[in-house]
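All protein chains of the complex are present and in place, except for one that has been dropped.
This part shows chain A:
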Amino acid sequence: MVSLQLQDLGAAYGGNQVLSGISTPPLTGGQLVALLGPNAAGKSTLFRRIFGLLPGSGTVHIDGTDSPNPIAYMPQDNGSRPVLSVYEAILLARMQGRRLKVLPEDHAEVERVLDVLDIGHLRSRNAGDLSGGQRQMIGAAQALVQNPRVLLMDEPTSALDLSRQIDMLTLLQRLAKEQELLIIVALHDIGYALRFADAAMVIDKGRMIACGPTAEVVTAEMVREVFEVEARIEPCSKGSPQLIVERRAAQPSDLRPGGML
């Protein structure tokens, strides 16, 4: 089974250190891991660092797979270039690093992903003409079609409607279990993290705050410390934990001088 371990990872843009000392225990396949943190915490940067798009200190260990490209990465920005049909845009993600000839199994793979995400009806549409949510689905398809062992998804539900958010996370949960993938999703919705994720990582200001089973990591204290929100976590009628937001904890830090805004 695939496993991913981060050791003392750091990353900087120019001279600006935005990530440092990010370490995790080995994260094994079969799990959906939520990556939580406020805006500008460094979630996207961490994904880019793991995927190898940014240089920096520390190491990323991947074991338990002999695939040459075990990681797929869905960026936060899905682009809006009006240049390819949906089918071609997904096929393109699959064909990177392969020969020019498209094989029957490549088509089969594209169709499988279109079906799994239920976007077959978009097949012949121009990828640039789609709605924001549809584009996000295409982005997910482009990551899935690469058949990765580790899947990094940067806010894959941010543009989706309520039912599609649930469908997407349910699907990821199922894929992680069935195919023993390690799927890490950056999320802003802590409720979804509680409901769908097996484990959670919290980062704030470029540092790892916590990493472990969701129930241990996502606590009222963590939400107060990191997100500055007073909240309770209670089991709902069906038993799964839920986040109930009460109020903003302290003086909103982003309105103070030197704050985020």
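By our rule, a contact is a pair of C-beta atoms (placed from the backbone, for glycine too) under 8 Å apart; a residue touches a chain by one contact, two chains touch by 3 or more; residues count from 1.
Methods note: contacts and distances are computed from a predicted model.
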{"item": "Absent chain [UniProt protein name; select from \"Transcriptional regulator, AsnC family\", \"Acetolactate synthase\", \"Iron ABC transporter permease\" or \"Sarcosine oxidase subunit gamma\"]", "value": "\"Iron ABC transporter permease\""}
{"item": "Touching residue (missing chain; options A:20, A:65 or A:142)", "value": "A:142"}
{"item": "Touch with the omitted chain, as defined above, among A:93, A:144, A:160 or A:231", "value": "A:93"}
{"item": "Residue among A:27, A:114, A:168 or A:211 touching the omitted chain", "value": "A:114"}
{"item": "Contact set of chain A toward the excluded chain (per top definition)", "value": "14, 51, 53, 69, 73-75, 77-79, 81-85, 87-89, 91-93, 95-98, 100, 102, 107-108, 110-112, 114-115, 118, 120, 123-124, 126, 128, 142-143, 146"}
